[in-house]
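Removed: one protein chain of the complex. Kept in place: all other protein chains.
This part shows subunit A:
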Amino acid sequence: MSVSSVAPQIVPKAAPTWRQSTSEPFVRIEQINKQFGEFTAVNNVSLDIYKNELFCLLGGSGSGKSTLLRMLAGFEKPTSGRILIDGVDMSNTPPWERPVNMMFQSYALFPHLSVEANVAFGLKREGLPSGEVKKRVADILDMVQLGHLAKRKPHMLSGGQRQRVALARSLVKRPKLLLLDEPLGALDKKLREETQFELMRLQEELGITFVVVTHDQEEAMTLATRIGVMNNGVIVQTAEPHEVYEYPNNRFVAEFIGNVNLFEGTVVGDERDSASIHCADTENLIHVDHGISCAPNQQVSVAIRPEKFRITREAPASLVNTTQGIVTEVAYMGSQSIYKVRLPSGKEVRITQPNVQRDADDRFTWDDHVYLAWDADSSVVLTS
């Protein structure tokens, strides 16, 4: 299907399905466990993925994200639990009967077949008439702009071209669910960004549900409708990208996604709509605009993202949510600068500031004495 002939699929911008409590999940993962001998790769994971989602499983290596994907494809059998796709239990469905296609990290193109034959492979297995196979292969190759390379063997293609063949091959069967294992891992940075937008465009156009596995948090942030952050076989947080970044629910997520400064402290005041935390590093009280509902004197971490700080030479009027220190490192990055500020306690804080003015004379530099301040609503209190 060439781009122009596809009826425009309108993806509802308002109230996505995963925010509505009444929506039926398209993929339902129920209490899945996977053991490899003694090792638990996936530990009691339950997850609902909705139609038209582009869901990212994000985690480091060994977090179990690839194993979960392989169980969706049917290459691994769960030790316990079950997976439903479009309401059908997949427990006893072999890979070749699942309404699922996968794009492999290594692309797994058949080296003995031409680009065309690679893409046609899946359609021929369905027993489609050869005329239709030809047409659909030609259409999908046009869509990924590889029509002119149809007769080539995979080893005569560049990495980016192979990636697009792999994508075409996994899309041509029009699966209900497309699984992508580190789809952009092998591409260079520029190609990666282009492909990211290409994937998002395809996903909206074709209305296929995507599940993407990646270790690259930037990739997940750009692509995903929702992100499931995995660690040690467990999904630690499932949320939309901005939520995962702005409201991480534990220290692992806060530190895995982006940069963060963590301050250890003790809760000294806990109201319904505000709380105060005593922190040795900042010297002054940290004030947050929401209650924590915890035991008094509980130890907590306060997470503040580097860009949430205001950095000044003059002391701020109020002492709450402020601290001071010495600039120890400056890195000019073009659009922004990164500063490291050492607090009196010895703790180093990372701060980023946009370079709004082109040639600011009063830019902070090494050994400057500075004050840091932040808003009550820009910090996150983490209890775990």
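Just so it is clear, contacts are C-beta pairs under 8 Å (C-beta built on N, C-alpha and C of every residue); 3 or more make two chains touch, one makes a residue touch a chain; residues count from 1.
Methods note: contacts and distances are computed from a predicted model.
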The complex has one chain missing from view, so what does its UniProt entry call it, picking from "Aspartate carbamoyltransferase", "ABC transporter permease subunit", "Oxygen tolerance" or "NADH-quinone oxidoreductase subunit M"?
"ABC transporter permease subunit"
Which one, A:Ser106, A:Ser130 or A:Ser158, makes contact with the chain that was left out?
A:Ser106
Identified contact with the non-displayed chain, of A:Phe121, A:Tyr247 or A:Tyr371:
A:Phe121
Consider the whole complex, including the chain that is not shown, and state which of A:Lys65, A:Arg136 or A:Lys173 touches that chain.
A:Lys173
If the hidden chain were put back, which residues of subunit A would touch it?
73-75, 94-97, 100-102, 104, 106, 108-112, 121-122, 125-126, 155, 169-170, 173
